[in-house]
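Missing here is one protein chain; the remaining ones are kept as they sit in the complex.
When the chains are written out, they are named A, B and C in that same order, and each has its own residue count from 1.
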Amino acid sequence: MSSKKLIIIKLLTAVLIITALVISARSFLAHRNYKETVVAGPSVTEVKTLGDYFEPIKNTVADCNIYILDSGKPGAIFFVIGGTHPEEPAANLSAEILAENATLEKGKLIVAIRANRSASTVTRPGDAYPQFYTIKTDWGEKKYRMGDRWTNPLDSWPDPEVYVHYPSKQMLAYMDIRNFNRTWPGKKDGSFTEQVNYAFMQIIKQEKVDLFIDFHEAELEYPVISTIVAHESGRNIAAMASMMLTDMEFEKPISMEFSPKSLHGLSHREVGDYSDAISLLFETPEPFLDRVRGITDEHLLLEGKDPFVQRAGEFGLLYETIDEDGWPIEVRVGRHCSTALMVAQIWNQMNPGKEIKIKNVPKYAEIIKNGVGHYFKNPANMDSDRIYYE
Amino acid sequence: MGIINSIIEFSYYLISAFIAFILLREIVKTKDAQEAVLYSVIIIPFILRILRIK
Amino acid sequence: MFKKILLLTVVTIFTLSFITSAALPVFEQPAVVTTCGQSPGALMVKMICQQAGVECEQKDLLTAADLEGSNYKTLIVTMGTSGKGMGAAGTNMNQEAERINALIKTAKENGLKVLGAHIEGMSRRVDENDAKSIEIVMPQSDALIIKESSNEDGFFTEKSEELDIPAIYFDKNMEMGEAVKELFDVQ
Partner (left out) sequence: MFLHAGIVLIIIAVTFAVGTYFKLGIELAMLLSALAAAIYHTGGVPVRHLVEGAFTYYDVSLIFITATLFINLVKESGGIAFMVRKIIIRFHEHRYLTLLFLTFVLMIPGALTGAGAATVLTVGTLVGTVLIYMGISETRTAAIIFLCASMSAAAPPINLWAMMAAAGANMPYVGFMQPLLVITVIGALFTMFFLGAKGENPELDKILKELPVPPEKMNWTRVGTPFLILIVLIVAGRLFPFKMPILGLPLMFLISALAMFILSPKKLNILNIAGKTIRSLIPLVGIMIVVGILIQIMALSGARGLISLAVVTLPVWFLFASLFIILPVSEGLLQYAVAPLLGVPLIFLFNMKGFNPVIILSAMAVMWPIGDILPPTAVVGRATVIELDYSGRYYKDFLKTCLIPMAFILALCTIFLVFSNQLSFLVGG
C-alpha cells in the first residue's frame, strides 16, 4: 500500500474513532450526571443524605437521599430501600411511590430510593442495557437512569482477584465486591461499596429501625422469585404476609423463603444478624434479567414481555409463569407496594402498642388500574423546597 | 487505608494511560492499514477510562 | 364481583367437603410439624394450627430421636423444597430423605399418625427436589392436606386415589384452618 493511501486510511479512521469517542462520551456523561426528580410527599419531615450517617460518604457519588416520613407519634420504625440493584426498576419506583405518597399516622418510615447510587450511573458492558427508561405520568413522561447490578468501576477500581466477604470470609466472585447485596453489613474502612453498606447499617442503628425491607427483582429462571426472603426474626411476618397476599390481593401467588444461614453478604442475612432490625427482601419477576431474553430494550424492561423467556417457560425451565401479557412494571411495582403495606399490617397485629400506620400508598389493584406514573407528582407544580434529586 | 486506595486507583489510571500511549505510537508508526484500524478501536476504552468517562 | 364471590364460596364448600373414597382418620393433638425440604410450609402449618386451636409445635430439623419419649400424637410433614440458595447454601435432599424416612418410621412405631401437607402451591412443585420430597412423604402418610393450587394438574387427586390415602383439599390459605379443624375434629 502506498504511504499516501495509508495516511488517508489512518486519517479517516482517526476521524471515525474521534467521532465515536465524542458521541459515546456525551452519552455516558449524560447518563452518569442525569438527575431524577423526586417530590417529597406530605409526610416527609426531613431529607437527610447517607453522608449524614457516615461522614466519609458525604458528597460522594454514593451520597443518596434518605427520606424521613415521621408521623410525630411514637410507633414502629420501618426502613425501605430501593435501588440496591439499579437494573431492577420496580425497586426504585416502588420506593419512590412510598416517598412521594405515604402519609404516616403513627410511627416512622425511612426511605432510600437509590441505595447504591453509583451502580445507577453505569450500564453493564456486554449486556446492551438501555441507559434510560421513561414512565408515563398524568402530566408527561418521567425519565429514569437504568443502572447495573454492580457499583460503577469509576468509583471502585480495581477489583480483587477474589472477593472475601467481611466478616464471614466467604469467597465470592471478584466483581461482587461491588455488589451492594453481597457486601452487607459493610466495613468502615473497606471498599467503596462496603462503606456504603456500613453507612446504611449506621442508619439502621442510629434510627433504631424495627423492620428493614429491601426491594428487588429477579429473573424467572432463578428459584427465588415472587417471594419474601426472611431472616429468622421476620419469619412469622413473612409467612403471614405471603399467605394473606396470595389469598386476597395477587393473581399469582407470592411465597416466602428462609434466609439461608450460609449465604453471606445479603441484606436478609446480615441486617438481621448485625442489628436489631427484622430484615426482609422482596422479589418480583423481571424477564429483562433472564439470560435467554430476546431483544434487550426499554419495552422488555417495562412491559416484561419476551417470547424467548416464554419459550423457556414452555420447556419447564422457569420458576415463575409467564404468558403473552408478560410481567409489566405496574404488576411488579404493585406487588412491592402491597407487600410492604401487608407487612406493616401484620407487624401491627403482632406488635400492639408499637404500630406503624401508613396511608395513601396505592395497592396492587390500584397501581395496575392507574399505572405507576399516576402516583408521581409534577415537580413543576411543587414548591422548590419539596423537590429533591436522585 | 483511604490514601492507599487512592494511590492504587491512580496507578490503574497510569497503567491505562501508558497502554494508550503505546497504542497511539503504534497507530502512528504502523505501515499496515488493518493494524491501524484495529489499534484505533482498541484505544477507545483506554481513552474513555483515563478521562473517567466510562 | 358478587357472582365471583358466590362462585368461589360454592367451589370452596365443594372442595372442602370433597374427600376421597378412603376414610379420613381422626388426628390427635398435640402435633409436631416438620418440613421435608426446608421450605417454610411447616411454619405456615404451625401458624394456621394456632389459629385453628390445634396444639402444634414446629421443628424444621426434627429427628427420630426427638420423637422418642415425646407426647406427640401426630406428625405433620410438609412437602416441597426451599429454592433459596444452591450449592453450599441449599438444602441437601439426600440428608432430608434420610431424616424424614427415619422420622416417619419412628413415628409409626410410636403410634403417631402421619399427615402429609402440600400447602404452598405450584411454586413448590417445580423441580426434581420438590418431586423427591413428595415421593418420600406422600406414600407414608395416613392422610393428606393439600392446597388446591398445588393440585392444578390433578396430581394429588390421582396419586392419593392410587395410593388409597384420604386427602382433604382447601382453596384459600385462610380456609386451611377449617380443614385442619376437620382433620383434628376440633369444633
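One rule holds for everything that comes next: a contact is a pair of C-beta atoms (placed from the backbone, for glycine too) under 8 Å apart; a residue touches a chain by one contact, two chains touch by 3 or more.
If you're wondering where the values come from, they're calculated on a predicted model, not measured in any experiment.
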Omitted chain - touching chains that are shown: A, B, C
Which residue of A:M171, A:M248, A:A365 or A:A380 touches the chain not shown here: A:M171
Omitted-chain contact residue, chosen from A:P74, A:P125 or A:G140: A:P125
Residue among C:N129, C:S150 or C:N173 that touches the chain left out of view: C:N129
Touching residues (missing chain, whole complex) on chain B: 1, 4-5, 8, 11-12, 15-16, 18-19, 22-23, 25-26, 34-35, 37-39, 41-42, 44-45, 48-49, 54
On chain C, residues whose C-beta touches the chain left out of the figure: 85-90, 93-94, 126-129, 131-132
Where the unshown chain meets chain A, residue by residue: 19-21, 23-24, 27-28, 123, 125-128, 131, 153, 157-162, 164, 166-167, 169-177, 179, 187, 190-191, 221-224, 262-264, 290-297, 306-308, 311-312, 315-317
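The definition used in the following text is that only the chains that are shown with their structure count from here on.
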Euclidean distance of C-alpha centroids - chain A vs chain C, Å: 36
Chain B-facing residues of chain A, complex: 1, 3, 5-6, 9-10, 13-14, 16-17, 20-21, 24-25, 28-29, 32, 56, 122, 154, 157-158, 189, 191
Residues of chain A that touch chain C when the two form their complex: 223-224, 226-227, 229, 235-236, 238-240, 243-244, 246-247, 253, 255-260, 262-263, 319-320
Chain B to chain A touching residues, read off their complex: 1-2, 5, 8-9, 12, 27-28, 31, 33, 36-37, 40-41, 43-44, 47-48, 51-54
